[in-house]
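Only one protein chain is missing from this complex, and each of the others stays in its spot.
Chain nomenclature is as follows: A and B, assigned in order of appearance, with residue numbering initiated at 1 for each chain independently.
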Amino acid sequence: MMGAVTSEKLTRVFTILFVLVFFAYLFGPLIVMGMSAFNTSSFPRISPWDCFTVEWFEVLTNDTDLMTGLRNSITIAIGVVILAIPLGLAGALMLTQVSSRLRPWYYTIVISPILIPGVVLGISTLVFWDRMGRMFNASYESFFYDGIFLTIVGQSTFVAAYAMLIFISRLQRFDAVQEEAALDLGATHVQTFRRILLPFLKPAIGSACVLGFLASFENYNTTIFTIVSKSTLTTVLASKVRYGINPSISALAVIIIALTLIGAVYFEIIKRREERYERDIDKLVKAGSTDRAKKASLLTNPAMLIATVVFIAGLGTVYFAGTIGVDECKAAIAEQKAIETLRKVDEFKKKQMFKKAAPGLETGTGADTPTTTEPETEAKGTEGYQSIFAPTNLEGQVDSDKKE
Amino acid sequence: MKQYWNRFFLKNGIGISVYLLIAMLVWLGMLIMLPQFFMFDFSFRFNLPPADLGGPKDVYTLSHYKYMAFGSEQATDSYNVVDVWVFVRTILTAMFVTLFDLALCYPIAYYLAHVAIGGWARLMVIALIVPYWVNELLRAFAFKIMLGTTGIINNFLIWLGVIDTPIEFILENYALYAGLGYAFILLMIFPIYNAIESLDRNQIEAARDLGSPWWRIHKRIVIPYAKPGITSGCTMVFMLTAGALAAPQILGGPSSLWFTQIIYQWFNQGNNWQRGSAYAVFLLFSTIVIVLITMKVFKVKLGEVSR
Partner (left out) sequence: MSADVQLDNVWIRFGDFVAARDINIHIQEGEFFSFLGSSGCGKTTILRAVSGFSEPSEGRVFIGGKDMAGIGPNKRPTALIFQNLALFPLMKVWENITFSLEVAGVGKAGRKKKADELLELIALSGQGDKLPSELSGGQKQRVAIARALCAEPDVLLLDEPLSALDLKLRQHMRTELRAIQQRVGITFIYITHDQGEALTMSDNVAVMSQGKIEQVADGNTVYDAPETSFVASFVGENNLFEGKVTEISEGYAIVDTPSGSLRARNAKHNGEYQLAVGDDAFVFIRPESLKFVNGATHDNQIGARVKGHEFEGSFWQVFFDVKGARRTVKLSMVNDGGDVGHDDGTDVKLGFSADKAVATPVGELADET
C-alpha cells in the first residue's frame, strides 16, 4: 500500500510540475516581450536591464508606416464586418431551410473557408479578381486591383463562416413558434424578421461583429496576398520584424494586451450585472410580487468604478515611472559602458605590452578581447547568410506605403 | 423542383428570400467556390505578359506542376531537389509539431476537464485564452526576442554555466519549431477538452476501482472516447502549421524555408502567379489528402470532426 500512496503523490507532483512548465511555455515569451517594451536598450531584451522607460510608446506613435497600416487595418476590419455579418447570417438561416439530404454538403462548403489555409484563400481571391478585371478590361486603378477591396473580400470569406457558426449556435435556442405567432397576428415576413428575429439575435450580432473585427485585424496569411501594394498593421509589423527591430514593437504588443485585458474586465463586470438582474427577476416572480426588478446603473457600479480607477492609476504610474529620471538613468548607463570600454581597452593595451615585453607568456583570459556595444540589430547577423532563395523579402511593404 | 421554390418563397416572404438568395450567391459562389476554381484553372496556364493573355498562347499546360517535381530544364538534378525537399520538410515538420502539441495538450485538456476544480478551472481557461489575444506575428516575435543569441534563454544558460557560447536557436531552426508548436496550442486543447469533458467521470472511477493503472485507463477509455476531439484538434493544427506563413517568416533561419514561403516568392518576386497558384493548389490538395488518409487509418468519420 505504501507504494501506491507515494506513486499517487508522485503523479500529483508530476502533474503540477507539468502544468506549471506548460504555462511557463505559454506565458514566458509574452512576459519577456512585454517587459522588453520598457527597457531603454534599443534591442528588445530584458537582460541586462538598463532603464525603465515609456519612450518606445512614443516612437510607436511617430512611426508613419505603422500608423498608415493601422488606419488601413481599421478600415478593412470595418468593411469586413459590414460584408461578412449579413453573409454569415444568411448562411445560418439557410442551413435550417436546406433539405436534410443536401445539408452535409452545404455545411461542408460553408465551413471550408475555415479549414482552407489562409494563404490559399488570399491567392484564390487575388487570382479571381485579377481575371475578372481582365474580363472587364478594367484599369489598374479600379477596385479589381485595389488592395483594400481585395482584402475585405478575401477576409470576409472566412469571417462570414465564423459569424455563421455564432448565429447557428444562437438560433438553436430560438423558439421558431414566435415567428408563426407574429405572422398569425398580421405581420409581414420582413416585419417578423425585424421585430422578432433580429432583436433575439442582437447578442450574437454583437459577438460576431467583435470577433469579425478582431479576426480581420490580426489576419496575416490571407492579407499578405490580397493587400497587393498597400499595407496593414500586420504586414508592416512583419516587415519591421524582419528589418529594424526595436522595442516599439514590444510596446505595440503591450498596448494590445492591455486593451484586451481592460476589455475583458469590463465585459466580465457587465456580464455579472446581467446575471444578478436575471436572478432578481426570478426571485420576484416566485414571490408573486408585482414589483419590477431594478437593473443597477452601470455608472455607480462599485466594481466598474474600482476597475476604472485601477486602470487609470496604473497607466499614470507607468507613465510617470517611465518618464522621470530616464535621461539620468541613460546617462548613467552610457557612462558605465564608457568606463567599461575604457577598462577593456586598457587591459588589452596592457596585454599587448606584455606580449611585446615577454612574447612567450600566456596571460589573461579570453574575455579580454575588446567588445564594442552588443549588436543593436540581430537581424543583421542572420542576414549575413544569403542563400539563393533570398528568403522572404518583405521590403515591398515598407517602401511602397511611402509612395502613397 | 418548382414546388420547392414556391414553398421557399412562401415560407420566407419575398424580401427575405431575395436577401438569402443573393447572400448565398455572393458568399458561396463569388467568394468561396469561384475563386478556388479560378485558382485551379490558373495553375494550368502559362505565365504570359498581360498582352498575350486570352490570345492564342493562352493554353492549358502542366508545366508548373512539372517544374515543381522536376525542376527547370537547365538544372542538373533529375528532380527539383530544393522545392521537393522543402515540401517534404514542411509536411514532416507539421506532423511533428502536431504530435508535439498533442502530447503537450492532451494532459492539460484532461487535467482541465476532470481534475481541476471549479474556480481554478475557470481561471485556467482564461489563462489559456489570454495569450491568443496577442497577434500571431507578435507571438512569433516574442520567441525571437527570447531565443536570440543575446536573448534571455541564452543569457540564462550561460549564467548557469551550461554552455559557453550562445546557442543559435534561430539559425538552427529550433526557434521555428518552438514557435510553431506554440502557435496553435489553443486549437488543440479545446476540441480535446470538449470531448473529454463530456465523458462520464464514473467510467474512470469504475476502471480505477477495478484496479486499472492510469495508462490503461487512458488507452482504453478516455482516448477512444475523445477520438473525435483529438482528430479535430490534430487536423486543425496540421493544416494551420503546414499553411503557416507568419512564424516561418519571422522565426525561420535563412536556411530554412517553408513551402508557403516559396509560394509567396513566386507571387512577390518571381512574378509568376500561375506557378504560385500551382504550388498553392498542390499544398491544398496534399494537406487534405493527408488528413483524409489519417482519418481513414484511425477510423474517424468526417461528420464527427466538427467544431
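One rule holds in what follows: contacts are C-beta pairs under 8 Å (C-beta built on N, C-alpha and C of every residue); 3 or more make two chains touch, one makes a residue touch a chain.
Quick caveat: nothing in here was measured; it's all calculated off a predicted structure.
Judged over the whole assembly, touch between the missing chain and the shown ones holds for A.
Residue in contact with the omitted chain (choice from A:F27, A:F200 or A:Y266): A:F200. Of the candidate positions A:S47, A:T75 or A:T188, contact with the hidden chain is made by A:T188. The chain omitted from view is touched by exactly one of A:T11, A:T61, A:S142 or A:Q178, namely A:Q178.
Where chain A meets the missing chain, the touching residues are 175, 177-178, 180-188, 191, 195-196, 199-200, 281, 284-285, 288, 290, 292-293.
The working rule: only the chains that are shown with their structure count from here on.
Here the spacing of chain A and chain B, counted between their Cα centres, is 18 Å. Chain contact summary for the complex, chain A toward chain B: residues 11, 15, 18-19, 22-23, 25-30, 32-33, 36, 43-47, 86-87, 89-91, 93-94, 97, 104, 109-110, 112-121, 123-128, 130-131, 134, 153, 156-157, 160, 165, 188-190, 192-193, 218, 220-221, 224-225, 234, 237-238, 241-242, 245, 249-250, 252-253, 256-257, 260-261, 264, 374-375, 378, 381-383, 385-387, 389-394, 396.
Against chain A, the residues of chain B that register as touching in their complex are 8, 11-16, 19-20, 23-24, 26-28, 31-36, 38-39, 42, 50, 53-54, 82, 104, 107-108, 111, 115, 126-128, 130-131, 133-146, 148-152, 155-156, 170-171, 182, 185, 214, 235-236, 239-240, 242-246, 248-250, 252-255, 257, 260-265, 267-269, 273, 276-277, 280-281, 283-284, 287, 303, 307.
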